[in-house]
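Note that one protein chain is taken out, while the other chains of the complex remain in position.
Read from first to last, the chains carry the letters A and B; within each, the first residue is number 1.
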Amino acid sequence: MSVIAPKFRLGYLIKGITDNIFWIIILVTLIAIPVVQIVLIYIDFPIIDGEIWNPFRVLDAMTHPERALPLVKSFMQTDLFKVVAFPGFGFAALIAAAVIFVERKMLAKLQLRVGPFYCGKVEGILQLMGDGLKLISKEIIIPAKADKPLFWAAPVLFAATAAAFVALIPVAPGWVVADIDLGLLAVFAVIGFFPIITIVSAWSANSKFPFIGGIRALFQMVSFEIPLILSLLGIVMLTGTLNLSEIVESQASFPWIIFMPIGAIVFFICILAELERIPFDLPEAETELTGGFHTEYSGMKFGVFQAAEFGAVLITSALISTLFLKGWEGPFLPSHVWFLLKLFFFAFIFIWIRATLPRLRIDQIMAYAWKFLLPLSLINIFVVAAEILLLGEQITDSSGVRMDLTAGDMWIMAGINVVVAIVAVIGLSKITGMDAKESTKVASATRIIEGT
Amino acid sequence: MSQKLPPGLQLEKVDDRIMTLNVGPQHPGSGHMRIILKVDGDYIVHCDPDPGYVHRGEEKMAEYRNYITNIPHLERPVIHDSCNILYPYCLGVEELLGLEVPERAKYIRVIAAELNRCVYTQYWLGIYGIFLGHSTMFMWPVGDRELLIDLLDKMTGARVTHAYFVPGGIRNDVPANFEDVCLRQVNYFEKRLKEYADVFYDNPILISRTKDTGILSREDAIKLGTTGSVLRASGVDFDIRKKEPYDVYEELDFQTHVLKEGDSYARSKIPWLDMLESCRIIRDALQKMPKSGSVRIKLKPNPKGGDTEVYRRVESGRGSLGMHIVSQNKPQPYRLKISVGSFRNLIAMPHLLTGEKLGNLPPVYWSLNYWPVEADR
Partner (left out) sequence: MYGLGILKGLTVTMKNFFRKPFTIQYPEERAAQHSRFRGEEFTWYEERCTGCASCAKYCPLGIIRIVTHPGGEHVSEGQEYAIDVFDIDIARCMFCGLCVEACPYDALFMGSGFEEGQYSRKDLVITKERLINADKKPSTWFRPQLENQQYDSQSGSSIDWENAGREPWPYHMPVRPQSTDESLEQGEETR
């Protein structure tokens, strides 16, 4: 079992090193230095804290690192840093990898086993790197009749959508990549892109099982988008803004989950369906459809799908915590730590649900969305609108006519909302025939044992 | 094109609405079998199971070995339920050779058979969970099954493929403190079974997925010749341990469970109820077992049966498992026919699946308690 490798020769090693040095010198002198000179003709030296940063200062800062701090600080405020590193792509990719690892370990712990263990000295930390390397090294097989441009583009589009989503979430006060006033609307737009990507990736594979899986995924994602959007309108009505940072700041005293329980529950369930997690897992169910819409993707394409899916998990957890649980606010720890804690809390709830529930059938999923969640979210909107109208006072001031609610009104509203939530859930489930009266009949399972 | 096709082949008409799906052997949800489905939208129009991928010719191989050396071969169709598949064989050969099994051996055989039933049903339950997307329901039963397999390892020397029964008793007596360990493991196992009720059988999603799907009425169940848990889930109270008792089942105190609905939920619940009964049987048998005694009968080196045939059957984890042995004055059997519950229940599959939704294929298919390797022998 020896590795097949050529024998080592010192002459080859030295030749390799000198070749590399030669090429580096050529590239630097012929290309890099002229480009830098040309760039410096057109770009001025940056002015930070009122001082001009010429190359002498940069070299000086390299030997006295404490003088480089202003440069670093101003670099952290640029858009490039925000997109690539901190609240943007680099951060999201790292946290997505952490979420995948946590999922495997937590799921294992709930199932009385140990997850990845060997890769990496401490409890399998490097497992994902091993998986990534494995997927890169596999052959990418393309079916003969597949639609090649779409087949190649689909995983990339998926990852791009998940990455675009990252740009909208506020991680800490002031740390958003795109602080736009229509933040929530942009979130809806990006979520609406996911079904298209799914059906494109399924259709381009030109095979039966992905076809069935893709159509089902399309149905499921589209039918859950409507309650998703409607359930958030209550928050928009109460805060009056679509900007995500302002929504977080408006929860300074109490999180929105207390005041809008129906909205939170409906939003949570719709997110589970959009991400295709169990129990709404049918389009990528292995045992029913051999993998659904990503059956024909092998190698790193599949890896990109998985990474993008977990990126989406992370982002939507962040979204839920932003909208309903105060985002990055918390008592003692810094904001980004609270953000991560809440994110992992929701990821854990996703994993917990995954460990407990089987899958629903596609017609049951869609009946659930259209007959149960949609009326529930509509009830939510109307109840909140009625409360604002009846409880609030109309104020006309410089910014126009608006309704104002005091703190006491808000608490009354919270109470009414909770009662409405319970009544609506029970009532709707009885009306639509989705109540589980069977489960009381079946609880006789445990009674049989006690009786013996 | 009117070609003359060989008999048995038909030319398929291409219909735009109907799609032919091959839920084939290379499918995570099909076992070692191929199911040819014709699907119209979401409804299954025609279903054609195609077993035979694991056929090894057990029955033919049995004609070349004598009655004792046949034992390790005949247990291979279901390796973890091996005691139950050797049971009718041993009973049949004992009848052929006119042997009288000692009492202690009978009790130990019953204990081993019930343990094997639990082991098999746990594995089946695990795969049922995975088919429905419930991976926890795979990990927990398979993990708890390890305890019982360890117990069987202590008793028989091997984890699966026990090769423990011989015509005339069992091959080896149980080790010294077996009764206490067995009792402890069985008590723990019963507690874990009750946890499965909370997470699986009372789970509203499972109920909505399996209730009222694949309903097999009582008349159809009898007419199609189904057996085992499929039959008992449709309201027919037929358990061979009660109706044609063998070994010491008459002296043990247990009951058989019958559910009337005949849908997939009932079929998935009866094996679990049977496992609870098995725990009771094991405890009862451990109490009533004679404390010492021989466990095996001396046989001549190459025992020959007379010029007769014998058919004995047994209730295994899948249903009635029968062996028909024809002997003609030779040490090898002339013909050995095994009739397994899995293959007989398979006939219900096209009957149940036609007209069902495609999403109901996994719950209905696996609830028929089908073990592909055994069905092909």
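The definition used in the following text is that a residue touches a chain if its C-beta (ideal position, glycine included) is under 8 Å from a C-beta of that chain, and two chains touch if they have at least 3 such contacts.
Keep in mind that this is a model prediction, so the values were computed, not measured.
Under the touch definition stated at the start, the shown chains contacted by the missing one in the entire complex are A, B. Across the entire complex, the residue among B:L99, B:A158, B:I222 or B:V326 in touch with the chain not shown is B:A158. Summary of contacts with the chain left out: across B:T136, B:N345 or B:N369, the touching residue is B:T136.
The residue touching the chain not shown here, chosen from A:S74, A:S298 or A:T356, is A:T356.
Touching the chain that is not shown, out of B:H46, B:R65 or B:K211: B:R65 (per the contact rule at the top).
By the touch criterion stated above, the residues of chain B touching the omitted chain are 65, 68-73, 136, 140, 143, 146, 150, 153-158, 161, 163, 171-173, 175-176, 195, 198-199, 202-205, 207, 292-294, 296, 298-301. Although one chain is not drawn, its touching partners on chain A can still be listed: residues 1, 108-114, 117, 352-353, 355-357, 425-426, 429, 434-436, 439.
Here is the rule we use: only the chains that are shown with their structure count from here on.
By the touch criterion stated above, chain A contacts chain B in their complex at residues 107, 110-113, 208-209, 212, 278-279, 281-282, 285-288, 290, 354-364, 436, 438-439, 442-443, 445-446, 448-449, 452. The touching residues of chain B, when paired with chain A in their complex, are 19, 21, 27-29, 42, 129-137, 139-140, 143, 193-194, 197-199, 201-209, 211, 269, 273, 276, 280, 357-362.
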